[in-house]
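Scroll down for the structure; my scribbles are underneath it.
What you see is the complex with one protein chain gone and the rest in place.
Order of writing sets the chain letters: A, B, C and D. Residues in each chain are counted from 1.
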Amino acid sequence: MKAKPCKIGIVDTMFARVDMAAFAIDELKRKFPHIKTVRYTVPGIKDLAVGCVLLDKKEHCDIYMALGMVGGAPIDTQCAHEASIGVQLAKMKLSKHIIEVFVFAHEGKDEQDLYSIFEDRTRKHAVNAALLATAPQELEKFAGMGKRQGRPDAGPIRVEK
Amino acid sequence: MKAKPCKIGIVDTMFARVDMAAFAIDELKRKFPHIKTVRYTVPGIKDLAVGCVLLDKKEHCDIYMALGMVGGAPIDTQCAHEASIGVQLAKMKLSKHIIEVFVFAHEGKDEQDLYSIFEDRTRKHAVNAALLATAPQELEKFAGMGKRQGRPDAGPIRVEK
Amino acid sequence: MKAKPCKIGIVDTMFARVDMAAFAIDELKRKFPHIKTVRYTVPGIKDLAVGCVLLDKKEHCDIYMALGMVGGAPIDTQCAHEASIGVQLAKMKLSKHIIEVFVFAHEGKDEQDLYSIFEDRTRKHAVNAALLATAPQELEKFAGMGKRQGRPDAGPIRVEK
Amino acid sequence: MKAKPCKIGIVDTMFARVDMAAFAIDELKRKFPHIKTVRYTVPGIKDLAVGCVLLDKKEHCDIYMALGMVGGAPIDTQCAHEASIGVQLAKMKLSKHIIEVFVFAHEGKDEQDLYSIFEDRTRKHAVNAALLATAPQELEKFAGMGKRQGRPDAGPIRVEK
Partner (left out) sequence: MKAKPCKIGIVDTMFARVDMAAFAIDELKRKFPHIKTVRYTVPGIKDLAVGCVLLDKKEHCDIYMALGMVGGAPIDTQCAHEASIGVQLAKMKLSKHIIEVFVFAHEGKDEQDLYSIFEDRTRKHAVNAALLATAPQELEKFAGMGKRQGRPDAGPIRVEK
């Protein structure tokens, strides 16, 4: 898998209970050693969108990752919604992809399980970000294949024709 | 049905469990052979809006289709909402139609049924996109006719006057 | 009631089960014969906002009407929400009124009743659109009067002072 | 209380069951006789945001009030949400305050009570609007004081330190 030179901006939070950026940086270093990464940590998920905008002003990355954890209370789901709308606004402003990697506290059956979701989702999306930035046609091979991040792929629906 | 030359941009996802773009491309090839299509695959539905914006920068299509599947968990419905708001933002940014074709996992009574919804909705909306781009007055014939994509038409309400 | 020359853009859908635009056009022809109307049909409610923007590019109407029906499933209510946010975005983009006329499938107690809501709401809002475009001070007479479209007016609250 | 010359734009609706603008205009006339007011009536709450934008084009007011009533059905709450998002968009577009005064039908225990909420909320917010436009430092005196409009102030939380 060849990759043209590029720079990925990784914005993460103090709120998350796992160092998500470390997974992304490690994954990219292993699989896309020519890709440069820059990191910017903000307090929580609502700060991610403008964090990408501010990082873009300084670093002009090819693509961004917005990494965050959503708490377990009902109001946290609303906060995630606001954060995600912010990310959509930021994408429009930058005309660049921002790969949103959110993990919800209630997704894991225990902390070990939750941790594995954090790692799997972040690593897989780091690869997606790298491919979108350097070899987007690679993603077409997986179109409609039920790819999942954080858990095993659902796979394509098989039907009798 | 005559169609003036045009180009349709099709943005689809790796998350979907059916190759939705293939339906759209096949339908357009059969019924609108003069229309060119370009395809761009992104990870999931939240990436569709900016995917259309990025494709527009390179390809300047006349119209876009945003094809995606929504998972079955409650949080997925919220994600679809954010993705759709993103699509509304992208339409405003581009001043172009983006025909949103979303299929929800819970719509089908089984996988075979769900698959048929994917196919029917995508094919019908491909025709809508082609007509909007090349012969928009054709749609007026169906105004208020209760047209549906993914399932049979509801048809117009018939009342005693 | 005198009206200065003006043009009203009417955007309607194939999804609706009633020809809403026909009501609007008929009402305007009867009561505001000097007002010109142009019509543009799109597939569904999510296409209305950009439909107004595209019609505005060609026709430069004074005001727009966005006519649509909302289905009866819970997800349809979310779709209406996205469509309405789109309409708010379009109003900001155009700095023009877009009178949103949405009828929800669950509003009628049967199809006959639902049909009457379609007709009443669309006709009354066509008058509102015409007045906003040509004689906005007429609306002030009804300020705070509990006017309703689709059902009888609620009327003003009467209190002992 | 001195006020520098200014103009307040008041946008209200035909849907409301109380003449809210009359309260605002009366309150301003009594307490801020040097402030000019202009009024613009639109059909319903979703028309308020663009109503402010259109009024701003003609009148260039210092600040706006968006006065509306929200119906009692669940869908009305969603409509209020869309109207409020529109108002947020309009504030960003104009870079001006728009004091949103919404009264929900379900707030009052009867019509008399509801009427008093309409009056109290509108009058108090008219004062807020006037102060924001002419003497914003006056509001700082009430910061964190649990001020309410429509009902008695909640007052500040008193704690043992």
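Operating definition for what follows: contacts are C-beta pairs under 8 Å (C-beta built on N, C-alpha and C of every residue); 3 or more make two chains touch, one makes a residue touch a chain.
Everything numeric here is computed off the predicted structure, so don't read it as measured data.
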Absent-chain contact - pick from A:Arg17, A:Lys31, A:His106 or A:Arg148: A:Arg17
Full-complex contact with the absent chain, from A:Tyr40, A:Tyr64, A:Phe104 or A:Phe142: A:Tyr40
Interface with the unshown chain - residue positions in subunit D: 77, 80-81, 84-85, 87-89, 91-92, 95-100, 104, 125, 128, 132, 136, 139-140, 142-149, 154-160
Residues belonging to subunit A that touch the chain removed from view: 12-22, 39-43, 46-47, 49-51, 53-54, 57, 75, 78-79, 81-82, 85-86, 89-90, 93, 111-112, 114-115, 118
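Please note the rule applied: only the chains that are shown with their structure count from here on.
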If a chain touches subunit A and subunit D alike, it appears here: none
Chain at maximum distance from subunit B, centres defined as averaged CA atoms: D
Interface residue overlap between copies subunit A and subunit B, same or different (over half shared): different
Centroid spacing, where centroids are CA-atom means, of subunit C and subunit D in whole angstrom: 25
Chain centre separation in whole Å, for subunit D relative to subunit B (CA means): 41
Multi-chain contact sites of subunit D, meaning residues that touch two or more partners: none
